[in-house]
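Only one protein chain is missing from this complex, and each of the others stays in its spot.
Note that the chains take the letters A and B in the order they are written out, and that residue 1 is the start of every chain.
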Amino acid sequence: MVRAAAVMAASPHVVHWGWFRIELANLLIILAMVVVFVIAMVVPFGRSAWARDDSGDRP
Amino acid sequence: MSGAGAAARRETARRPADSWTRALRERIERTVPPGQALPDRQPVFVSSWIYVFGVLTVASLVVVVATGCVLAVGGVAWWHVSSLGHFVNSLHLWSVELFFGFMVIHLWGKFWMAAWRGGRLLTWVTGVIAFVTSIGTAFTGYLSQSNFDSQWISAEAKDGINAIGVGAWFNVLNPGQMLLWHVVLLPLAIGLITVLHVVLVRRHGVVPPIDARDGE
Partner (left out) sequence: MSEVATHTPTRPRQTRPGRPHPVATRTPDSHSFATRPYDLVKEFVVALAVVALLTAALAAVFSSPDERSITMSGWAQAAPADVVATATSELAGTSVSATYGAPYNTASEGQKVLGIPLQKWGGVRIPVDSAALVLDPLTRAAADAPTKAALAAWRSAPAGTRTAWATAYGDALAKAPDGNPAAVASGSYGPVPVLAQSFLAVARSGGLEGQLAASGNFYGGDQTRTILLLSDGAYLEDTARAQQLGGDQWGMMNETGNYPGQPWMWLYTFWYQVAPFSTSDNADAQVWGLMMVLTLGLMFLPLIPGLRDVPRLVPVHRLIWRDWYREHPPVRRDRPAPKTGDEPGR
């Protein structure tokens, strides 16, 4: 943990593509959001702790 | 005179037509009928993980506010001099990153669902206002850090705010003013708009799938 904090405090890593530049940490956050979004789309919801399937119908 | 008639008259006497209390109660019940506020069932089409991101956003907001309250107990400079204070600051920072992450994923999901359909425009609008207000709140938080970051951010940000003529009323170079916006005015605004947003969601129910037909 101390090592992770030290890496974070070091001088910033920046990613360049031509005129586009972004700090690595921001890029990772945005990528993580996209990945989580895709996972939320793809992974079957099925039965969670709060949503049960009782054959989808209650008279 | 019948007993039923007397009872009805008594009922009328008990519930005067000009009761403000009753008017408010009926207004609330019209906005969100009792069964709709906290239903224990949802339409069968509510079957995707994308639905949890609204709740995750609200949960993150709770953690953001709670950690902010702990920081407030110690005061403005506490987190610079105390390891516990610094840890609470770290909790505050990361809960904010999660808050924005979940909120934006929620926004993406609602966009692809065209969740404004069926009279839900105001729900969408309040969501966007909540997003923009959150950006302003986070920004004032960066200005309230009382470290190099807030020095630099305020020096840069003044040009944007001054350029549109409001820098004198919202002076980013005045950390006292920014701190009060950060801990009082803007959280209050976010709280209110969040309540309104959630009330609207409960009032209209979850938006049905695109092309779904009545009563399916």
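In this text, a residue touches a chain if its C-beta (ideal position, glycine included) is under 8 Å from a C-beta of that chain, and two chains touch if they have at least 3 such contacts.
These numbers come from a predicted model, not from an experiment.
Novice: Touching the absent chain: which residues on chain B qualify?
Specialist: On the chain B side, contact with the omitted chain comes from 29, 33-36, 38-48, 50, 52, 55-56, 58-60, 62-63, 67, 79-80, 86-87, 89-95, 97-98, 100, 102, 104, 109, 111-114, 116-121, 124-125, 128-129, 132, 135, 138-139, 142, 145-156, 158-160, 162-169, 171, 173-177, 204-216.
Novice: Counting contacts across the full complex, list the positions on chain A that touch the omitted chain.
Specialist: 1, 4-5, 7-14, 19-26, 28-30, 41-42, 45, 48-54, 56-59
The rule we apply is simple: only the chains that are shown with their structure count from here on.
Novice: Round to the nearest whole Å and give the separation of the Cα centres of chain A and chain B.
Specialist: Each chain's C-alpha centroid was found; their separation is 22 Å.
Novice: Mind pulling up the chain B residues that touch chain A in the complex?
Specialist: 41-42, 44, 46-53, 97, 101, 104-105, 108-109
Novice: List the residues on chain A that touch chain B in their complex, please.
Specialist: Result: residues 29, 32-33, 36-37, 39-41, 43, 45, 51, 56-58 of chain A touch chain B.
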